[in-house]
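Of the protein chains in this complex, all but one are displayed in their positions.
Labels A, B and C are assigned to the chains in the order they are written; within every chain, residues are numbered from 1.
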Amino acid sequence: MTVLITQVHSRYSDLDPQGHVNNVVFLDYLQEARIRVFTQINYSGIMNVSQVMVHQSIDFRHPIFYSTEPLTIETWVSSVGNTSYRMKYRIISAAGVLAAEAESVMVCFDNDKAVPIPDTLRSALMSILEVE
Amino acid sequence: MTVLITQVHSRYSDLDPQGHVNNVVFLDYLQEARIRVFTQINYSGIMNVSQVMVHQSIDFRHPIFYSTEPLTIETWVSSVGNTSYRMKYRIISAAGVLAAEAESVMVCFDNDKAVPIPDTLRSALMSILEVE
Amino acid sequence: MTVLITQVHSRYSDLDPQGHVNNVVFLDYLQEARIRVFTQINYSGIMNVSQVMVHQSIDFRHPIFYSTEPLTIETWVSSVGNTSYRMKYRIISAAGVLAAEAESVMVCFDNDKAVPIPDTLRSALMSILEVE
Partner (left out) sequence: MTVLITQVHSRYSDLDPQGHVNNVVFLDYLQEARIRVFTQINYSGIMNVSQVMVHQSIDFRHPIFYSTEPLTIETWVSSVGNTSYRMKYRIISAAGVLAAEAESVMVCFDNDKAVPIPDTLRSALMSILEVE
């Protein structure tokens, strides 16, 4: 199984006047999961690699309410190309409810030009590639 | 012309260790634009209406750097259905560069069920409907 | 021992261009600790009680760097008056270093006037009162 599990804690400051986690913060949870996933697969260079997010989309399924229990984020790589790759996510609330499904496309670059994914990153990505 | 212009100021706290605005914060700019747009078209009920975002997607075109000058967000409504509507956005950096294009789908609801868009909201939306 | 221990996870989005947790976010960690402390002592009404923060001060001792391991926040009540109380905090980084010491003064109010601390809240506070 190549889906990685990350736990992220919501904070009171994630809440908006409607009393639940603001929809923008869902993306922050994804960012946190993405960074932790790379730590889990021993790819420590993730904060320094020259890559940018070029696309992100999210489908909101259910609101998230504050809990001292963590959220679960399932993360996997759905495709790896020459210069870019696609990650997918599912956010499961502390109550066990699917809160959102999302995906991001990242591109590696050098001097403002897309470049092939570095080998070490490619290996890390392939280790969590999930054929759909 | 039905595209509304909103100016949003970035903050130092929007920056991440890479020295530019974190990609999550782009969505915060969209949220701010969305709320201000409804103020501009005199739809003051926007903070209280029972609607949820069900989908959002964004294409990142160019990084945003800190500036004391504001960003410009162009916002318009691209379609209005029975219970849902779609908004589109372009984020232009203080330097005049297209930084991102995005869209959101909102659904009106009552008691956890999608309901027709209230008339006052529908009128407000129609006033900024931009046929593509 | 009446000092309560809360663990808070930093996030990548807490970092600023200097590469460490922005000083404003330290206060967010304190807020999170404060809310969790009340959960720990079974005072579930904390999000709804009519109280406001009237003062907060913080001494920064050491920068906090990103870690997937949690921070430890020590929290205690240092004094309880008629309408107000004082909480103190120590933030210990994941690396075990004292990062900050802080205190907050909260006041209970009703109709914009300070009122005596409700009995249930007073009992909760007294249970973590730490005589210095």
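Please note the rule applied: a contact is a pair of C-beta atoms (placed from the backbone, for glycine too) under 8 Å apart; a residue touches a chain by one contact, two chains touch by 3 or more.
Given the structure is predicted, the values throughout are model-derived calculations rather than measurements.
Visitor: Among B:2, B:39, B:82 or B:120, which one is in touch with the chain left out?
Guide: Among B:2, B:39, B:82 or B:120, only B:39 touches the chain that is not shown.
Visitor: Of A:13, A:39, A:67 or A:83, which one is in contact with the hidden chain?
Guide: A:13
Visitor: In the complete complex, the non-displayed chain touches which residues of chain A?
Guide: 12-13, 15-19, 22, 24
Visitor: Just checking the interface: what residues of chain B touch the absent partner chain?
Guide: Counting only chain B, the missing chain is touched by 8-9, 11-13, 28, 31-32, 35-36, 39, 47, 66, 68.
Visitor: Taking the full complex into account, what residues of chain C touch the chain not shown?
Guide: Spelled out for chain C, the touching residues are 17, 22-24, 27-28, 31, 47, 52-60, 63.
In the analysis below, only the chains that are shown with their structure count from here on.
Visitor: Name, by label, each chain that touches both members of the pair chain A and chain C.
Guide: Touches both chain A and chain C: B.
Visitor: Closest chain to the protein's overall Cα mean, using per-chain Cα means, please.
Guide: A
Visitor: Among the chains, which one keeps its Cα centre farthest from the Cα centre of chain C?
Guide: B
Visitor: Can you check whether chain B and chain C touch via the same residue numbers (shared by over half) or via different ones?
Guide: Chain B vs chain C: same; shared/all numbers exceeds half.
Visitor: For chain A and chain C, what's the span in angstrom between their mean Cα positions?
Guide: Distance between chain centres, rounded to whole Å: 30 Å.
Visitor: Cα centroid separation between chain A and chain B, in whole Å?
Guide: Centre separation, chain A to chain B: 23 Å.
Visitor: Can you compute the centre-to-centre distance for chain B and chain C, using the mean CA position of each chain? Integer Å is fine.
Guide: 34
Visitor: Counting only residues that touch at least two other chains, what does the list for chain A look like?
Guide: Residue numbers touching two or more other chains: 28, 31, 47.
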